[in-house]
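I have a structure I would like to understand better, so I am pasting it below and will then ask my questions one at a time.
Just one protein chain is left out here, and the rest sit where they should.
A, B and C are the chain letters, set down in written order, and residue numbers restart from 1 in every chain.
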Amino acid sequence: MRYFDARVIENRSLGGGYFVLRLGGCEPLAGSRPGQFIMLRGDWGRDPLLPRPLSLLSVAHEGRADLLAKVVGKGTALMERSPPGSRVSVLGPLGNSFPAPSADVTDLLVAGGVGLPPLFMQAESAAHLGLANGSEMLYGGRTSRDLVLLGEIRGFGIALRLATEDGSLGRRGRVTDELEARLDRGRAAASAQPLRIMACGPRQMLWAVGRIAQSHGIDCYLSLEEQMACGIGVCLGCAVAAQTRPYRYVCKDGPVFPASEVMAHVSVASTSQSRGGAQ
Amino acid sequence: MRYFDARVIENRSLGGGYFVLRLGGCEPLAGSRPGQFIMLRGDWGRDPLLPRPLSLLSVAHEGRADLLAKVVGKGTALMERSPPGSRVSVLGPLGNSFPAPSADVTDLLVAGGVGLPPLFMQAESAAHLGLANGSEMLYGGRTSRDLVLLGEIRGFGIALRLATEDGSLGRRGRVTDELEARLDRGRAAASAQPLRIMACGPRQMLWAVGRIAQSHGIDCYLSLEEQMACGIGVCLGCAVAAQTRPYRYVCKDGPVFPASEVMAHVSVASTSQSRGGAQ
Amino acid sequence: MILGADSLEKESPALLTTCGGIEFRNPVLTASGTFGYGQEFDALISLRGLGGLVTKGISPEPRFGNPPPRICETAAGMLNSIGLENVGVEAFAREKLPFLRSCGTRVLVNFFGTTFDEYVDCGARLAALDGVDGLEMNVSCPNIQAGGIEFGRDPLVLGGLVKACRAVVRKPLWVKLTPNTSDIVALARACADNGADAVSIINTITGMAIDVRTRRPKIATVFGGLSGPAIKPVALRMVYQVYRAQIPIAICGIGGIQDGNDAIEFLLAGASCVQVGTQSFIDPASAERIIREIEEYCRAQGVTDVRELVGGLALGQ
Partner (left out) sequence: MILGADSLEKESPALLTTCGGIEFRNPVLTASGTFGYGQEFDALISLRGLGGLVTKGISPEPRFGNPPPRICETAAGMLNSIGLENVGVEAFAREKLPFLRSCGTRVLVNFFGTTFDEYVDCGARLAALDGVDGLEMNVSCPNIQAGGIEFGRDPLVLGGLVKACRAVVRKPLWVKLTPNTSDIVALARACADNGADAVSIINTITGMAIDVRTRRPKIATVFGGLSGPAIKPVALRMVYQVYRAQIPIAICGIGGIQDGNDAIEFLLAGASCVQVGTQSFIDPASAERIIREIEEYCRAQGVTDVRELVGGLALGQ
């Protein structure tokens, strides 16, 4: 983990508020693994104040790193408008990663909307390791505009199934419908390979994926998001309720958690208690 | 006075931190007079928070308005980096103006550094009225880099005398030295025309100009600056100590004041008193 | 970003509300000291579109205020030390009120004194004026008879002051609380107990800034009042503390409001209406925009009456 200055070398709009930011000067990110993220901050004064966590989409030679983001507020809007040449500060790589692709398991990579990056990078890594046929990606969004980088994903040579809520591309429905269908087919085919699920996307989708995995008895890894200030385990802001101890931290214990570790406490995690606000 | 959206149509760097911002969509500024200013704010979130006062440099047909600014802090730095197409909000025209050029007086326009804009516009206006030979500009800065738009000023056909503290252009010394020299010459020549002085620049320069004018018994108008929040007389933030009543307001009573009105209280104006801070 | 004025001229029934004995077309007022005497904004926005406006604080006699510099910018805020400069009751009635009477919106007059008697005198004279819909007492003023401590800091002193003013003011009487306190609830209670109709929460927070080059304070009086978005979390907390304490008094929320969402946060925390202050410097047409944004929020959330939002903070599961 290092803290360094980088530079936007390309900023490609994908429509629908999605964009790929290509950074140069990211040598310290070499060797980053799928699921890891960075804290990114542009040269934008005090508004917004804190850096923003973004997952790595791809890390290439010569200090190139790609990010995929979607405009949801001020920080991402400013990133989307950063012209090539803009300076950014980067803290990373941060957090843990998905388990590495293996010849002994078939990985179902379940991506919802802008949750794509870690799974994209996982697919890329599987392709590099020559294990593309052991990975399948299930990728869902609200409309076809939410499904991006499809050419690149196909280029990895992994199976890709799409779902959109409005039916504009792929199956009409949620990506979890696609996942259940896949598992039902798998059961019918009684495939030899054990399965593993890795997922990233909206909270509700993740809990649904976790429940499906649980009910099928499949190993499942979820990449979580939480508000972050530091990204390195000091502010204790990114707590999520967990099984093994009261809280785990997305930035240092995650962002990838075994579903079993964070699922049992789903209801606790969304509890609001009215107590005093001491730090 | 109107509040409206405008657009940067050109942003020309003059070196040394100076730049000319050309705005389009400024039809409401038509008819503005030299000395008047606008409150300008870009699309830059909350940092900085308040709009920035800038004098008009020139107002042309079809909603074009030019501003000359110098980078001194965050706001001006952001302006300097605004590419053509940037949206800005404008409140103006605000404040009063210098007395109009007249065939019966010779106007000495004394500009210090980035205090140029109102005097530039005054010179332009004299030229338009065919009174260019009744105006002379004395323009000083620290170095030659602080003297900008000289070609344009000469284009107005008025006499122009320059001074730099380091002697890199024009007389070595302050613009007030140039002013004294001009007045001494004038006395020697016993010129028929009465003189009038109009000045804009750093506070210390203005007081010096005021004192010189006083000692020569010449009418003198000073364009003052003060921290501003509203620009329209409601926050009462831009007070300056004055002769006629305890305080006058740069935004609504000024920015141009007869020197006699603000000079007597120079010392009061810089008094710091340690009292409670009620609004 | 900048609105055509007329879009707000037609009354929107969903936004009608009441606070502290006054009915407002909508819950957005402009705050004292940031909107002059109204007239200055007449060319910029439709005053009749506003819920109401609160004038600059008025004292019995004219006051000239503090020496400059009086303001400076801070992170997401500003400090001011204007020194309560104002034209005084007489000139206000003569020169400012005629315009306000005809401007088509609710007019609250903010007022203060430097002694107990000045408050009472000023309140009584202002309440007697036609065209004044209500009064807002600014109690963040140094009590010159008590060593310069603000009237509004001690619940006992505050209660006495409110009681005395209440006795002479037949119109709605609001009290604007200081946030420079460890117990905003006690201050609000003192107002409720002594007959005030509403509390305005909050006035500016005392702050300071130094110019490191000259080593001088950035404002001449050293201390000034902090306003703007920086203080919003504190203001919102105080509104909610008072609301949660179930004190029988209406709340007007103030502090750092920049947009419709900010205003709605205050309503959800328990304010019946809000005031927009510093934002009018940043964007002189903002009060109008905020009203439209509240309207849009209500439409999007299926809220047919803005009063449903008041105190609607969702707690628990």
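In this text, contacts are C-beta pairs under 8 Å (C-beta built on N, C-alpha and C of every residue); 3 or more make two chains touch, one makes a residue touch a chain.
Computed from a predicted model, the values in this text were never measured in an experiment.
Within the whole complex, touches from the chain that is not shown fall on A, B, C. Within the complete assembly, C:Ile264 is the residue of C:Cys19, C:Leu100, C:Ile264 or C:Val306 that touches the hidden chain. Counting over the whole complex, chain C has residues 74-77, 79, 153, 180-183, 205-210, 212, 214-217, 222-223, 226, 228-234, 236-237, 240, 256, 261, 264-265, 268-269, 297, 312-315 touching the chain that is not drawn.
Listed here are the chain B residues that touch the chain not shown: 46-47, 267, 270-272, 274. The set of chain A residues touching the chain not shown comprises 1-5, 41, 46-51, 87, 89, 91, 226-230, 232-241, 245-247, 268-269, 271-279.
The rule is simple: only the chains that are shown with their structure count from here on.
Taking the CA centroid of chain C as reference, the farthest chain centroid is that of A. One simple way to say how far apart two chains are is to compare their mean CA positions; for chain A and chain B this gives 54 Å. Averaged C-alpha coordinates put the centre of chain A at 46 Å from the centre of chain C.
Touching two or more other chains at once are residues 75-76 of chain C.
Touching of two or more other chains is recorded for residues 46-48 of chain B.
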